[in-house]
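I'd like to ask some things about the structure below.
Rest of the complex left out; these chains stay put.
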Amino acid sequence: MARYGAQFGPDLTFLGVDAVDLEDRTALEAADVVVVGAPFDGGASHRAGTRFGPGAIRQACYLPHDGSRPSLALRVDALQDVRVVDAGDVMMPPGHIEQSLGNLEDAVFAVASAGAVPLVLGGDHSIALADATGVARHLGYGRVSMIHFDAHADTGDIEFGSLYGHGQPMRRLIESGALRGDRFLQMGLRGYWPGPETLGWMAEQQMRSYEMTEIGKRGLDACLDEAFEIALDDCDAVFLSVDIDVCDPGHAPGTGTPEPGGLSSRQLLDAVRRICLELPVAGIDVVEVSPPYDHAEITAFLANRVCLEALSGLAARKVGISHDPAGPLLDGR
Amino acid sequence: MARYGAQFGPDLTFLGVDAVDLEDRTALEAADVVVVGAPFDGGASHRAGTRFGPGAIRQACYLPHDGSRPSLALRVDALQDVRVVDAGDVMMPPGHIEQSLGNLEDAVFAVASAGAVPLVLGGDHSIALADATGVARHLGYGRVSMIHFDAHADTGDIEFGSLYGHGQPMRRLIESGALRGDRFLQMGLRGYWPGPETLGWMAEQQMRSYEMTEIGKRGLDACLDEAFEIALDDCDAVFLSVDIDVCDPGHAPGTGTPEPGGLSSRQLLDAVRRICLELPVAGIDVVEVSPPYDHAEITAFLANRVCLEALSGLAARKVGISHDPAGPLLDGR
């Protein structure tokens, strides 16, 4: 569980929050949220580069890195009203996927078992296997539902001869029993993958996947309402996994497998805020930000804001809502 | 009709479909759709670069180039449920526009007259003159209606002393009688061109052009409903011409004459799917993708998906619809 961040540049924390050592149990227990970097792109089937995701997401902000971010919409401070600390990066050598995922799972479990919410910054989506397993090891296999934003179902079986990769974590999670297929909610799927066989397997697991056409017709909020109900049915907590490619490539070009026709960044931010505000979220990952394909850091900025919306939601859930985000911003008018 | 693709890189086929020779009549007749590359930017009034469009569109996909693309939304395979083959690029030297358009028209006619749908990858929009004429030569002048997605009307008369160029093909098509002005449907126009004189000419031809303000107010689907009715009135088939600049530059930066305020990529993909599913499409072109101005290939990916949505629509029209694209993706939930 040593810090690995130094391989890819300086050792930073998310927007200047305090650093924490994963072996410092007391410090973990004092935290509400622990940021964990997963600089791993050894699971990517196409473009690499997400190894630089954690570093990019941590610093993609034009404001001072001072450990404070007051949300205009929710009127809470995303870094102060919850106690957020940063454990740095997990050692994840790109050519060693199984060892890397093992290291990450242990780190996530350390956080979760200390009672904090792990916020894992990817990295490619293969890390979701470690992230959600680490949480389920603490909260119980089958007790955590999943809300998964993505253009892709990530339920592939064997790819390139391997069980592990960024197109397969969701299948592994269900197969292992860490998560229940019938509490698996996918938002934003589209395109031309996977094929009928895999879709058949998914249907057998009773997964609920919202393709973009359905979202376009019903509206994202209606789909979320329905999904929330399923998520809370006989589960204790929710894991939120956000693949940045759920957004349209126009909003998130810096990613490995961009699929046109996705959500706008506004839609994603609103949805993430709702989830963390309305549901008992126990773990989060934000993945597939690939800085070498980004432009003017706009994808990293978006991922940074996904984290902040999630943290704002957690904070408002903790301290209570006193301001209607859809009302006038300022009092008196 | 020789293959010209080798000038601009390796000789590829669209996502790995089989190659076909334009002189192999039997093979053309066996196909449902024949991809034709038109690597021509000699008609561009501003930025060039669309000569690399066909190559970019053919390979802009992160999935294996295996000649199969199962559509999540329609549950058909866009490359298998219709037989798609690729004829390579037509010889179109950039400094010789008339000869180039002639070569292309002959190639498109060869495809159409074999009973297949030509899917022409541009290239700048000057090629639409050859594309639609080639189809009309087979189906009859005046028998094909046009649905034209574009920021620009492309109805200019003489530009830089020439009758040919990417701002003029629609005028030439109507003047020659290949297409009827009153069966010409334009979606997505906006901006500051053309001027009153040309708009007057367009009105005289009884063209129906939907500017973005109208689309914004009425909704794209309502406009399409109306347009479909016109398109099918006393015509036998539809030509679909998609200028990628119909999308907002945020979604499609890699183009020559970007006009802010356009459609989202989601809107375009839905519309293309509907057209190919609901109308008797006899020819398609996808134009104005300019790779040197693209970022992280997002415009090429979008154009590739425009092709795949069109092909999926054609496939579903051929094999029948068994799945509601706006319903739950998976059976049983």
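By letter and in written order, the chains are A and B; residue numbering begins at 1 in each of them.
Keep this in mind: a contact is a pair of C-beta atoms (placed from the backbone, for glycine too) under 8 Å apart; a residue touches a chain by one contact, two chains touch by 3 or more.
This is a predicted model, so every value here is computed, not measured.
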Key: 2 chains shown - copies of the sequence in the complete complex   = 6
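We adopt the following convention: only the chains that are shown with their structure count from here on.
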Request  = Report the inter-chain centroid distance for chain A and chain B in whole angstrom, where each centroid is the mean of the CA atoms.
outcome  = 38
Key: chain B to chain A touching residues, read off their complex   = 62-63, 68-73, 75, 77-78, 248, 250-252, 264-266, 269-270, 295-298, 301-302, 305, 308, 325-333
Message = Give the list of chain A residues in touch with chain B in this complex.
response = 45-47, 189-196, 199, 202-203, 206-214, 216-218, 248-251, 253-254, 256-262, 264, 293-295
